[in-house]
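With one protein chain held back, the other chains of the complex are shown just where they sit.
So, subunit A:
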Amino acid sequence: MAAGPYNYSYIFKYIIIGDMGVGKSCLLHQFTEKKFMADCPHTIGVEFGTRIIEVSGQKIKLQIWDTAGQERFRAVTRSYYRGAAGALMVYDITRRSTYNHLSSWLTDARNLTNPNTVIFLIGNKSDLEAQRDVTYEEAKQFADENGLMFLECSAKTGENVEEAFLDTARKIYQNIQDGSLDLNAAESGVQHKPSAPRNAINTDQPANKEGCAC
């Protein structure tokens, strides 16, 4: 009666943002299915994926909302920033325009999420080195100046994809550990499962009703 795959201690909510065609849906798909979707249709509104990961021995469920990059959906997707614990902000290293738009994405992210939301910058399509239009150094500097975490990834080869999602989770977890993220606050983007380590079978558990978390 081991803790099943559904038993996790936290749920972290993520949102993926960035211009259309930068590969947001592909990144999500690569992360959840470990496959590359070569001809992925444009996202309509938002899509949704989940995966359970482990951070410091804790099982964490990631609930990931992939938003449409098309301008006409902007009003819709903005509503999904609310309550995100992590925001993955994606640009395409082969298209400078997608990089140039980052500051507007960042403004949205900062305004619409809570102050503790971990924002992770992803330069996608790192497999297309020959068509590179934005250098690593430039983006790295942008990330540093804005206090963002940063990696270049490829949804195609899977390079660094896992790392980006996991590093974000680690950072969120660390925020919880050092108390800077208040779980009790609504819309922290993190949901805590009170009886976290439940794998040990205690024979006469007094059915302890978890104190109301709110």
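Methods note: a contact is a pair of C-beta atoms (placed from the backbone, for glycine too) under 8 Å apart; a residue touches a chain by one contact, two chains touch by 3 or more; residues count from 1.
Note that contacts and distances are computed from a predicted model.
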{"item": "Choices \"2-methoxy-6-polyprenyl-1,4-benzoquinol methylase, mitochondrial\", \"Ubiquitin carboxyl-terminal hydrolase-like protein\", \"Conserved oligomeric Golgi complex subunit 6\" or \"Rab proteins geranylgeranyltransferase component A\" - which one is the UniProt name of the chain not shown", "value": "\"Conserved oligomeric Golgi complex subunit 6\""}
{"item": "Contact with the hidden chain (one of A:Asn114, A:Asn146 or A:Gln174)", "value": "A:Asn114"}
{"item": "Which of A:Ile11, A:Cys40, A:Ile53 or A:Leu128 contacts the chain that the document leaves out", "value": "A:Ile11"}
{"item": "Touching residue (missing chain; options A:Tyr80, A:Phe120, A:Phe142 or A:Phe165)", "value": "A:Tyr80"}
{"item": "Residue, one of A:Thr32, A:Gln63, A:Asn146 or A:Gln174, that touches the chain absent here", "value": "A:Gln63"}
{"item": "Hidden partner chain, residues of subunit A it touches", "value": "1, 3-4, 6-7, 11, 13, 44-46, 48, 50, 63, 65, 71-73, 75-76, 78-83, 112-116, 182, 185-188, 191-195, 198, 201-207, 209-210, 212-214"}
